[in-house]
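Note that one protein chain is taken out, while the other chains of the complex remain in position.
Here is subunit A:
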């Protein structure tokens, strides 16, 4: 080995040693910096999420167009082909088989999957154009036709589910399986309540004469959110909210004393365990106490003037009907309830559609239109987003035997129509387009996630930021999808 080389090796070795020392000292600097940095993360090792703290303000992220929502859910799946999406082609091709190229391998429900043919069937009802916007509305909705210039009809909604329960759960919670929070619960979580004397999320259920499907309390669940965000059902009857009135023999003073004592005990328990559900419980007791005054005031329909009764139809004074629920929805909304969710059952016309749908429409037509008019004349429509629609559409082909005046339609997820009104949505607009068979969307599709994103946007919330940490990840109403449909916004 030459001397030079030896020296070089020595130097290299020395560098190596030096490097190790440097390495260690610099490593300590690195770790030190990381440790310093970790001081900036208060809960690095606590395991809790920080999402909710950001939301404690319960304020919209940006100035909202809508302050409240009234969702008139038409449970069962209203036929778009007999309501807002006229398809003359189906009348022309009455009885002919649905071309396979149109169906494009769409999976069918067990109810029609076995049918040998899929005969097309046109609407039994006639359509006409109404208003300045010239939107087409079928003859079963004469009152809605009168307010069509206030509506934004979306003909291009589509969903992932083809059966009632998954589809309605999807619409309510953004997922087909249960246990996620409902839309109203998300809004209550994101924006809180305007009127602390009423729940932020109220639910009203009515039933029409048509073939109906169940509506269960899991649809207005708080899911993994705090239980104060759960929907509260208002019933038609002497006790609109169950278990709200004091038991016989209890006066208001002793009730108050009981709540105070209970709150004391609960706060002891909270100190011991720190379970936030305990605080939620106390809050709910307090709200229930205030609701004992506010609910009778709101649910009292007897003072409505005669012309309001005429506007909604006389059934609005019969508790539990759709008309009464619409009137009640207006009153709740007027009193600051963030999200009023109505369900009207009976839109599942697998058979006898021409007869059943006319009855269903008669139940909801006048009151739905009245709600729009009534909100508008009080200056509330601009800040209230009203939504009308079901969980999916119905097929363009007939289920079972086909007669011109007696046919049925199966569930159809690929396109259906809903309308929105007020709350910063463009009035007098028809959005989206389906093909001439009314089977596929050809322009401006709106997925349920997009629909949710748009609703949240109107309330001043970014659907990507309204999150809640659960089971190790963040959840959103729109989960990992959804785009705001800006085209329909004012």
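Keep this in mind: contacts are C-beta pairs under 8 Å (C-beta built on N, C-alpha and C of every residue); 3 or more make two chains touch, one makes a residue touch a chain; residues count from 1.
Everything that follows uses one rule, which is that contacts and distances are computed from a predicted model.
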item: Candidate names "Phosphoribosylformylglycinamidine synthase subunit PurL", "Cytochrome c domain-containing protein", "Carbohydrate ABC transporter membrane protein 1 (CUT1 family)" or "Cellobiose-binding protein"; UniProt protein name, chain not shown; value: "Cytochrome c domain-containing protein"
item: Per the touch definition above, residue among A:179, A:293 or A:401 touching the missing chain; value: A:293
item: Chain not shown: contacting residue from A:373, A:406, A:440 or A:483; value: A:373
item: Hidden partner chain, touching residue among A:9, A:209, A:256 or A:310; value: A:310
item: Residue among A:34, A:253, A:272 or A:480 touching the omitted chain; value: A:34
item: Residue ranges of subunit A at the interface with the undisplayed chain; value: 25-26, 29-30, 32-34, 36-38, 40-44, 50, 57, 59-64, 132, 149, 194-197, 290, 293-294, 297, 302, 305-307, 309-311, 313-315, 317-318, 334-336, 370, 373-374, 376-380, 382, 426-428, 460, 490
